[in-house]
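Please read the structure below before turning to the comments.
Selected chains from the complex are presented in situ; the others are not included.
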Amino acid sequence: DDIVVSAAASLTNAFTELGTQFQQQHPGTKVLNSFAASDVLVQQIIHGAPTDIFASADQKAMDKAVEAKVIDAASRKDFVRNEVVLIVPADNPLKIKSLADLKGASVKRVAFGNPATVPVGRYTQAGLEKTGNWDDVKKREVLGQNVRQVLDYVARGEVDAGFVFATDAAIMKGKVTVIETLPSPIPVLYPIALVQREKRNPQAADFLAYILSPQGQAVLAKYGFSKP
Amino acid sequence: MISMHIKRRLQAGAREFTLDIAIESAAPRIALFGPSGSGKTLTVQAIAGLLRPDSGYIQVNGVTLYSSEQGVFLAPQARHLAYLQQNYGLFPHLNVAQNIGFGLKKGWLNPRRNALPEAARRWIEAFELEAILGSYPAEISGGQKQRVALARALAVEPRMVLLDEPLAALDSTLRQKMRGELAALQARLNIPTILITHDPADVVALADHVYQIENGRIVANCSPQQLFPSGRAAPGITQDALKIA
Amino acid sequence: MSSLTVPLLLSLKVAGWAAFFAAILGIAMAYGLSRWRSRWCDVVDSLLTLPMVLPPTVIGYYLLVLLGRRGWLGPFLEQFGIQLVFTWQGAVIAATVVAFPMVLKAARAAFEGVDHTLEDAARVLGIGAPGVFFRVTLPLALRGILAGVLLAFARALGEFGATLMIAGSIPGRTQTLSISIYEAVQAGNDDLANILVLVTSFTCIAVLWIASQLLPDNLRIKGSRDRS
């Protein structure tokens, strides 16, 4: 039978591998992953998407789902930790060395996720507000609709700098350089939970357990996620 | 055979044309005669059901096709007429054979390219259309178009035939031949005809009664013999005769 | 290989059905509008064009609200065992809604260009209204309509925002070629993206070319054939 998983876009590579492994261990079972921005997933689940597991990139998205009573709140757990990092194009033409350099007159554009709609944007805004750089960055804002768009802009050198998850930056090692980690007042913790619905696949709980098991955590670690 | 009195006003920008036609005739074969723009085509279109009069009535062979009083307006489909349009109105996407067979095949599909119903064959021979059966309207000459349109109209064995200058684009040999065919058809089927033509010979051969239209009104009527005593009058004579009539 | 053929076939299935439904809907409405002599015609026409004006994601969101399990129509459909969210049928609906204004506009222009005297001629020959439509009006308008349907097919093939919203992105089930391309680009997997783009382009050119050959030769004539 099929287990349907709705997972945040930043989990794409890790969850694809987790699904494959789980299928090998449980022949006859299929894991179907549907990736999108966390907020999109929430909307789909609220409106009755036949999904069994929801993995979100931040608590706010999961909270919305819980509020709408579509989540088995008891099964909710934080399963990985991530970090938000400042990145620049690999050749770093503006010689940016720290957050403070973003104030420079030569820095024209800085990309980050839209705080209204993207978890990584929310983390970024909170972090920058704490370090006192928010107003400087805001003046140079280019909003991405998800992490990968921000990453793409930086990799192509269209923007001078950007904020993404550390796991995303790791995908394009040759094209972007990580300058520093943004201290985050909210911990960057990804929650996961079973979706509340009548015909939920009984094996969904097994898959959830597998993700939380040492085997699953090893896969996640491979893609740069650390333990919660 | 036909009894009608209709009124209709047409507006084209500032210009206005009023049609007010009364015809009452027991003659089965009528000709409409009159100058360009006098309303001949509009009259025939009203009979065919393509022009809706403002008021009045039209009766053919006792059947009421239109009556503003009784609130009757038969759809063109229900009138069972044949109408040869002045511009032929051939279907550009169908070949000559399909055009001729169009009215003979009911339903939702056009006749197939090489299917030729028996009823059509007679007209194809009579009008010498064999050679061009597979051609499309864009590939045939003016006279050929006119003959195809005529064959298409006659093939459905209509209750009444409306002919708007049916032979105008034909050379004299063909014209004589087709005039003969039409006359024979009228005799054989005893089919009422309304004919618009500018050729006195057509009137003599194909009509028993002539109505003259001017400026949207019937101004005179008489027999063809009164109009063209010789039956082969030259155009000048024709006109004079009509003026007297 | 199946990572290519599966989404390809799915895309063709979805776009084909969407083009089909869009054609039926669009032609029927266009014919109605072209006959309806009223001042409101053009207003209704503009209203029906709205699905083109709204961002596809938003269309998808409204469809979700309408057809979802808690939507207006969803519970009703569920009684009959019809589930649209997260299924390829949902993708067909999304693509149909987005694509049908193209058929509508093209068909309306085509119907209004048909010479009425030819329809009159058919009527006098005793052919009833459906016969006149299928034997005269439709063939004479076919060139324009076909152009619209091909546009609709192309649009449906490229549809992505609305589809992603209502059908999700489940590999093998609802992940169309468009979504695969999107995800490949997002994942920084440029080679795969390029291959997928080539496949889409080639398929689309082939389909459009074949379809344009469907128009019978005799429907191409207008006025005399080129004689010089």
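Read from first to last, the chains carry the letters A, B and C; within each, the first residue is number 1.
Everything that follows uses one rule, which is that a contact is a pair of C-beta atoms (placed from the backbone, for glycine too) under 8 Å apart; a residue touches a chain by one contact, two chains touch by 3 or more.
Worth saying up front: this structure is predicted, and the values here are computed from it rather than measured.
Expressed with the labels used for the displayed chains, the entire complex holds A x1, B x2, C x2.
Convention: only the chains that are shown with their structure count from here on.
The greatest centre-to-centre gap from chain B, using C-alpha centroids, is found for A. Centrality annotation: C (chain centre taken as mean Cα position, compared with the mean over all protein Cα atoms). With each centre defined as the average position of its C-alpha atoms, the distance from chain A to chain B rounds to 80 Å. Chain geometry summary: the mean Cα position of chain A and that of chain C are 35 Å apart.
Centre-to-centre, using mean CA coordinates, chain B is 45 Å away from chain C.
Looking at chain B, one finds that none of its residues touch two or more other chains. None of the residues of chain C touches two or more other chains.
Against chain A, the residues of chain C that register as touching in their complex are 61, 64-65, 68-71, 74, 83, 85-86, 164-165, 168-174, 183, 185-188. Those residues of chain A lying in contact with chain C across their complex are 4, 6, 9, 12-13, 32-36, 40, 43-44, 46-51, 146, 148-149, 151-152, 155, 171-172. Of all the residues in chain C, the ones that touch chain B in their complex are 117-118, 120-131, 134-136, 139-140, 216, 218-219, 221-225.
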